[in-house]
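Here's the structure, in structure tokens; my notes come after.
A protein chain is absent from this complex, but the other protein chains hold their places.
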Amino acid sequence: MDALLDKLRQGDRRSLARAMSLVDGQDAQAEALTDRLRRSTGQVPWWGFTGPPGVGKSTLIDALLTILRQRGRRIGVVAVDPTSPMSDGALLGDRVRMMRHAVDRDVFIRSLATHHREGGLSDATIHCARILEVGGFDPVLIETVGVGQNEVDIASVADLSVVILGPGYGDDIQLIKAGLLEVADLVVVNKCDLPEANRLLKEVHAEFGGMPQAYPAQSSDPETADGGVPSPQPRAKSPVIVGIEAKSGIGVDDLLDRLLECDAAARTPEQRECHRRRRVLGEIRRSAMHRYELALDRALSAPDAADLVNRLETGAVSLESVIAALSEAALRFDFSPPAPRIRS
Amino acid sequence: MSHTLRSEFERWKSETLAKAVGRMPEQPERTVTVSGRPVEALYVPDDLTDEAARRAYLEQLGFPGEHPFTRGVQPTMYRSRFWTMRQYAGFATAEETNQRYRFLLANGQTGLSVAFDLPTQIGYDSDHPLAEGEIGKVGVAIDTLADMEVLFDSIPLDKVSTSMTINAPASVLLAMYIAVGAKQGVPAEKLTGTIQNDVLKEYIARGTYIFPPAPSLRVITNIFAYAARNVPRFNTISVSGYHMREAGCTAAQEVGFTLADGIEYVQAAINAGLDVDKFAPRVAFFFGAMTDVLEEVAKFRAARRLWARIMTERFGATNPRSCMLRFHTQTCGATLTAQQVDNNVVRVALQALSAVLGGTQSLHTNSRDEALALPTEKAVQVALRTQQIIAHESGVAHTVDPLAGCYYVEKLTDQIEAEARAIIQKVDEMGGMVRAIEQHYPQGEIERSAYQYQQEIERDERVIVGVNRYRTEENAQPEILTIDPAVTRRQIERLNKVRGERDATAVNRALDALEQAARGDDNLMPLILDAVQAYASVGEICGRLRTVFGEYEEVSM
Partner (left out) sequence: MNDRTVTATRPKRILIGKVGLDGHDRGAKFIVRALRNAGYEVIYTGIRRTPEQIVRTAVDEDVDAVGLSLLSGAHKELFARVSELIKAEGADNVVLFAGGTIPDKDIPYLKSLGFRHVFTPGVPLSEILSALEQELGAGSTSVTEASP
């Protein structure tokens, strides 16, 4: 494990790539690595990019990579695409728009599939981002699948969340805007060479620009109100709103400057501790919820469950007692990760 | 007072047809069947009694050589002169290609068609790193005017019409052709031929683009304007559907997207200040021919009718020549199989037949081994003979638009026209073809059609003889053409020699002037001509333009 971590810190490409594959499965060896990674990371800014399909997320990231490289940074990118519900396969189509950076040693792009997880990310996303951090990439950009309601994941994982909008989404825009309130540190309107995009930009300004108090990007957690997790300060500013044209790069320099500004503002020691904690809590919550769901599914597919459900339908038992019985059964399942697979 | 169909027919015969026959007499052997029965130039339903039916005939079909040109752009069609038998060729170096051209001309081919290799098509010299492995493979390598001179050695440019399949650097190759003509003492006004010059389909289906759409359209309109004055007998664009068809679209999509591209070019030219009736007559088209014979015939007829209507309704063209959709056809390579290659001869014959029945102006027939590699001389000869047999022995060329009035074909023609119109409407709503390409619309539609077609083959719902049915054990593959690896070395040697011998100052001066003009609004053609005559290379010229215009990035799935 130490040898591996050394290789990662040296930025050895194969090791980085291999480590990311390792954490994309769920065996015990992966868990050992992810635990170590969790310890040694959390200093580098992570920026999340989300928005409807086709709006230009990858194109924007491609443009940002160019400018960040000009400014001497080494950047890691984790690009997430949905796993097909039918086949379990996936078309990982973000990287095709970033191919100009493929041979640059100071850029590392990794494509991941969601593996059916909702929320726009996969479990491995956070681990891969940590691996990139260990490998010396700073910042780490995370591109997610996002349509407006499901971006809450990225908000708990990234230090800054950028929501990208564009023209042509009709009524979906209302839904998207509703989702934005919970997530966006920056709102970017792309394709501003088109009149429709400029109209959208005006709309966004009208809705969010100059709001006195921001949305709380993360509501304080009631259970830990006394001494557990420090509550994040509600932001004093509304989301930063920027119009760009990603393909030609117009406005992207300016966007990067605003990103860096927001990043600097969010880098006080308290903020960073808060973000780190939020990220870990999110990890715990996500993994635990997933386990509980699996356990519930297992319990429901057990032979005696059908009988229980029938009794609920006829009123012989109450819902409460059904839940209690299922929970008890579920707790008995063993969810320790399986032994590591042999990799050929 | 309504004219009967018969009186219109008489009018057409005594005016339009007579004039055409006077200019180009009908060949006597093409006015009879093989049994000696006389064949009329045109057959019409002149016994129609229903007034509405007569009106429908006149409106929808009309007469060849008259708007809407459904039945043909020319009154006598093949009775006077066959379509141009134009076999696309080009490989390795200019010397080898020149030899193939002389072979084809001696064997009765009537026009030349030049295929260029990928580095040339994409504006790279043979010594560019990205050219590695590609030199001379899919066509002839042309770096400088010196190569072009060799390519046309002993070929009189005033006697031969040349079609060049070149798009992004079309301006450069046209300039070279003009320069070669000048060296032969042939003035530019006498040169005939075509440059494909259709960049929109490159973005959609073919992939050999260089610059982004806006500067590409600027160069294209520069070519239109320059040629209208200086090379008036040259077709300066061949708006292409062939490649989109090869990429997997349907017949109606082929017509819809191609004509939508055509509309974009016409509009660009008008926006650049050109008079539609001056340049539109030189706009030509290029379609594929698939094996479904009757659908293809209907497709060609629908395309003609729709374009004629678009030119008058949308662009207000008054010159009848502006409304004539003249086209070249190539039999569809994607239908050729690597298994049982002799079957391909039959496929090509059927496809060629559909193009002739559909009224094509020129035709390329593929060789049977083209699923495997570039064709051998023997295979090319059979492909050429296929056209000659259709022309001289089949009788289909002896009357114009013989399938008119066939219930099935007329119905298909109407349907394809309607579907193509709907596609054009959609493109209009998106703001034109450039916008539509940015939004991945034509690309996505073509990908979908292609996927469906392939799935049908994989599931045996669509039979491809020899591939998923009627298979046989394959013996050794037939002989195929391989490119000698020494070609690369020879080409680079010649390039270096030219670079060593030319006047470097003159080259730089010309390139600087070109670069400066590219930043402004001037017509680039004269400057490109200066540069090629100073022996600047394709890569050097395109390289300068790349610095000014930038490069196009593909829009992805």
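We call the chains A and B, going by the order they appear; numbering starts again at 1 in every chain.
We take it that contacts are C-beta pairs under 8 Å (C-beta built on N, C-alpha and C of every residue); 3 or more make two chains touch, one makes a residue touch a chain.
This one's a predicted model, so the numbers in the text were calculated from it and none came from an experiment.
S.K.: Check the options B:G207, B:P232 or B:P526 and report the residue that touches the missing chain.
M.R.: B:G207
S.K.: Can you work out which residue in B:V467, B:I492, B:A506 or B:V548 touches the chain that's missing from view?
M.R.: B:V467
S.K.: Touch as defined at the start, partner being the missing chain; which of A:D24, A:E133 or A:D153 qualifies?
M.R.: Going through A:D24, A:E133 or A:D153 one by one, A:D24 is the residue touching the chain not shown.
S.K.: Looking at A:I109, A:A184, A:A197 or A:L308, which makes contact with the chain not pictured?
M.R.: Touches the omitted chain: A:I109.
S.K.: Which residues does subunit B use to touch the chain missing from this display?
M.R.: Counting over the whole complex, subunit B touches the hidden chain at residues 118-119, 121-122, 124, 129-134, 137-138, 202, 206-208, 246-248, 334, 337-339, 371-374, 447, 450-451, 454, 458, 464, 467-468, 476-477, 480, 482-483, 554, 556-557.
S.K.: Tell me which stretches of subunit A touch the chain missing from the display.
M.R.: Listed in rising order, the touching residues are 13-14, 16-18, 20-21, 24-27, 83-93, 95-96, 99, 102-103, 108-111, 113, 115-116, 293-294, 297-298, 332-335, 337-338, 341, 344.
One rule holds for everything that comes next: only the chains that are shown with their structure count from here on.
S.K.: If you average the CA atoms of subunit A and of subunit B, how far apart do the two points sit, in angstrom?
M.R.: Chain centroid spacing, subunit A to subunit B, equals 50 Å.
S.K.: Which residues of subunit B touch subunit A in their complex?
M.R.: That would be residues 553, 556-557 of subunit B.
S.K.: Residues of subunit A touching subunit B in their complex?
M.R.: The contact residues of subunit A facing subunit B are 91, 93, 96-97, 247.
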